[in-house]
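Every protein chain except one is present and positioned as in the full complex.
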Amino acid sequence: MSAAATRLLRDPVSALGLAIVLFAVFVAAFAPQLAPYPEDAYESHLLQRLRPPSAEFPFGTDNLGRDILSRVILGTRSALAVALSVVVAAMAIGIPVGLFAGWRDNWVSDVLMRVTDVFLAVPQLILALALGQLMRPGIETAMVALALTYWPFFARTVFAETRRLRSALFVDALAGIGARPSRILLLHVLPNALPAVLVRATIGMGFTILTAAILGFLGVGAAPPSPDWGLAVAEARQHLPEAWWFPTFPGLAILLLVLGFNLLGDGLRDAADPRLRRSRR
Amino acid sequence: MARFVIRRILLALPALFGLVVLTFVLSRVVPGDPAATLAGDAATPAQIAEIRAQYGLDRPIWEQAIVHVRQVLTGDFGRSVFSGRPVVEEIAFRLPATLELTFAALLLSTLFGVALGLVAALDHNGPVDHLVRLLSIGGLAIASFWLAIMLQLVFSMDLDWLPLRGRMDVTLGTPPRVTGFLLVDTLLAGRPDMLASALRHMVLPAVTLALPGLATIARFTRSGVLEALQKDYVLYARAAGYGRVRLAAIYVLRNAVTVTVTQIGLLFGALISGAVAVEAVFDWPGLGTYAVQAILSSDYKALLAVTMVVGVVYAVVNVAVDVAQALIDPRVAEEMS
Amino acid sequence: MSDRPLLAVENLSVHLRTEAGLARILDDVSLAVPPGRTVGVVGESGCGKTTLLRAILGILPRGALIPGGAIRFEGRDILADRAASARGRIGFVPQDPYLSLNPVFRAGDQILEIMRRHAPGTRRDHRAKLVELFRAVQLPDAEAALRKYPHQFSGGQRQRLLIAAALSCDPALVVADEPTTALDVTTQREILALLRRLAAERNLSLLFVTHDFGVLAALCDAVTVLYAGRVAEAGPTRAVLDDPRHPYTRLLLACHPDRAVDLAGIPGTVPAATAQPAGCRFHPRCPIARPACADAPPPPVALPGGRAVACPHHADALPEPALA
Partner (left out) sequence: MPEPILAARGLVVELGGRRGLFRRAPAVRAVDGVDLAVASGETFGIVGESGCGKTTLARALLGLQREAAGEIVLEGRTVSGHHPLAARRMRAAVQYVHQDPGAALDPWWRVGRTLAEGLAIHGVTDRAEQEARIAETLAAVGLDAAMAQRYPHELSGGQQRRIGLARILLLRPKVVILDEPTAGLDLSVQAAVLRLLRELRARFGLTYVFISHDLSVVRRVCDRVAVMYLGRIVEEGSAATLFREPRHPYTRALLAAAPHLDGRDTGPSLPGDPPSLRAVPHGCRFHPRCSMAIPLCAAQDPAPEPAAPGHTVACHRWRDAPTEHRDAA
């Protein structure tokens, strides 16, 4: 494990990803302290609307005169919180499903994987939109919808890993010395599948932030006056091309955070994959 | 081969049936009263009851399920709440626009993605490789709706090189609708000016939509080529004196694209998702804008139909992907039978 | 034909840059393959036999250095002169028939591509010749075999395909890398018999790399024994097997189940290529090593009968426990 961590940090690209993610976590944790105008989350100042970037407002102000930098900082917290809850919830469903379906080879596992396939057959966004619409739009609904659409990815990943490990020689050897399936699954298969799950989760964080932003942009996620990044981009559309800074900075925030998770995920994948490990030397 | 195709189509049917069931379950299991949701916030109990009766929500659940399945199988999705026209008709009108856009994007991402992935793999750990790696990670990090707006800002509003929105210059009118695919219809109408306009309108949406796919394809092609290059048969081919170009561009690439082709199938879902946002920004009159409209106006039937149509398209694409794979790698078809 | 060898490896050294330092994989290796003869190269894993073969075929991995030596084929140095590259004139039979053919192309097309680059004639000529070759290697239904994919052949048939590929450009020399290791014994025997027959019929020279002394005995006229990148001993196969002279060869043959009086093994392990001992590379494991053995690599000593051994103490008896 420590060897993998060293390898990860030695790779400049994934180290950069880790730095971005840690930075975002820091910003989210101290958002009220870091934001120049923390009250701008909800207050509006119509006299100073749509000001271009300046020393006073580094990212400019929006259509309600709110400081965009402050709102970008404040939006980090909800972006991370949404992504984390969605990924954790998706893991809570997907891992047990994948583990069971991968380990057993009967009609139940067939049914589980068919259900997973069906979920995968509908584009996530459409499914999330449909779910969101059926249960009153809002950020909580969006989170439930995203979790319900993302778990199949974990199920697939864990299924594939479990199938691979099930025929691994060391699992066979454990069965050979009389180990119970529960021991093999929990102490051996699951830990061996974890690197793949971790990679999937990291990438899932980035993916969820993106999708949540799309939902916000389309008006079925976060609702005003929440400092949601996607929502901000949507609000900015009416004020183009004059207020170019208005959509630019929230969008860059999305890009940076998602990039951080993707870089980290990519590095983790290489660190965890022994085949690529060899080729990257 | 024909047997393989038929078999593959038959295998897709359970998944489609599962989708029908899933849409039903989701629409009934979700918290809250769907009738109340459909009726809107200001509805009176009487209105809610009316809607419940109208949608058959007051019947026993199994009866609802049978009605649902029968309606979906016969393509009877009812009328849109929003426009009052049959949902099927509306979708038939909009589907070609979305397909045209997604296929254009797919073409762009496949062509450039495969080329970039190949070049990166051949320059393993070199500067080109790092650049493509960054691009392939960055391409997946950009929110499509934001990229669309930024491109509009630069290329339409600022530079005024490309049209801002829509599928066609309004002053040109529209060609007679034959296929619904504008690129085809303008050609059939013999209107090169219209074709040019349609192409110009397509550039920004297609590029926006293509970027994530390009990133994915470049990434998988790269790793596929790298993996194939390590195989014994490559060493053997080198020892036997294959030419370098042929080795990389044909011999190895064909093995690598089996992975890529699978990704194209999976990508199609992401493309449709992306199309929702991209169509919204570019006012593209396709399924994506229709879906958003349906959501914002709580048009349950329209949304159900969109979900089903997208599921069917997705299934068709994946059957095509499997057939393509069987054509590339003869072992695939034999494993199936 | 003169007695000039068809292939001569002269004082070849191959080093490889690795993370652990410079790996001296081959050091001052010489061997010769006379026309029409079958020469074996034998040794345990890590002895450098695969690298030797890759150097001859011109497919050394990236990062490989050739600090010295030459490989002459038909008189020309194919290491120094890329234009003299002997592809086509040197056929290659790889180790693993299951992995050496690209699964997504027809086996016949893969061989025709080699012929397109290295054999004269039209595609039609090539096809006709290939069918004839398929018959020569006893592939069932030669015409149909052209159209089949690799996975549609059994392991033994695939190795026949690869032998046909090796012969497709009328080579003077065929280089084979343990071509029977992946096969069952009955199939191995057939492939060995086929190689023997083809070599005789076509007056081919054969360079055969193996770790199996039994295969060596069945096929090769002469043998070169490698240890840790150096030649330990060379000579006619029967003579070397019946009366090995290098301490390594003697100990190794004593480990063979057909021969071992007792299963002794050899103390120690083969050194890593990045940490080769000074002097004779076998001396840390050698029961008759003397202090001087650690000073300089022993030069080969010529023995009667065309033999050579890289050990000045080859005449000494091994102590009893080692050959107990």
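Should a chain be cited, it is by its letter among A, B and C, assigned in written order, with residues numbered from 1 in that chain.
Just so it is clear, a residue touches a chain if its C-beta (ideal position, glycine included) is under 8 Å from a C-beta of that chain, and two chains touch if they have at least 3 such contacts.
Keep in mind the model is a prediction, meaning the values are calculated, not measured.
Visitor: Which listed residue (C:Thr187, C:Ser205 or C:Thr224) would be found touching the missing chain in the intact complex?
Guide: Answer from the full complex: C:Thr187 touches the omitted chain.
Visitor: Out of A:Arg7, A:Arg114 or A:Arg136, point to the residue that touches the absent chain in the complete complex.
Guide: A:Arg114
Visitor: Name every residue on subunit C in touch with the hidden partner chain.
Guide: These residues of subunit C touch the chain that is not shown: 44-45, 154-157, 184-190, 192-193, 211-215, 217-218, 237-238, 241, 251-253, 255-260, 262-266, 269-270.
Visitor: Using the document's contact rule, name the residues of subunit A that touch the chain not shown here.
Guide: 1, 105-107, 110-111, 114, 168-170, 172-181, 183, 188, 191-192
Note that in this section only the chains that are shown with their structure count from here on.
Visitor: Leaving subunit B out, group the remaining chains by who still touches whom.
Guide: Minus subunit B, contact groups: A | C.
Visitor: Going by the average position of its CA atoms, which chain sits the greatest distance from subunit B?
Guide: C
Visitor: Just list the two chains that share the greatest number of C-beta contact pairs.
Guide: A-B
Visitor: Centroid of subunit A to centroid of subunit C, CA atoms only: how many Å?
Guide: Distance between chain centres: 54 Å.
Visitor: Rounded to the nearest whole Å, what is the centre-to-centre distance of subunit A and subunit B, using the mean of the C-alpha atoms as each centre?
Guide: One centre to the other, that is 22 Å.
Visitor: Tell me, which parts of subunit C touch subunit B in their complex?
Guide: Contacts found on subunit C: 54, 57-59, 87-88, 92, 94-96, 99-105, 110, 113-114, 117-118, 149, 151, 162, 165.
Visitor: Would you tell me which residues of subunit B are touching subunit C in their complex?
Guide: 231-233, 235-243, 246, 251, 254-255, 258, 328-331, 334
Visitor: Quick check on the complex: what are the subunit B residues that touch subunit A?
Guide: On the subunit B side, the touching residues are 14-16, 18-19, 21-23, 26-27, 30-32, 34, 37, 124-125, 130, 133-134, 137-138, 140-147, 149-150, 152-153, 157-158, 223, 226-227, 230, 269-270, 272-274, 276-277, 280-281, 291-292, 294-296, 298, 300, 303-304, 306-307, 310-311, 314-315, 318.
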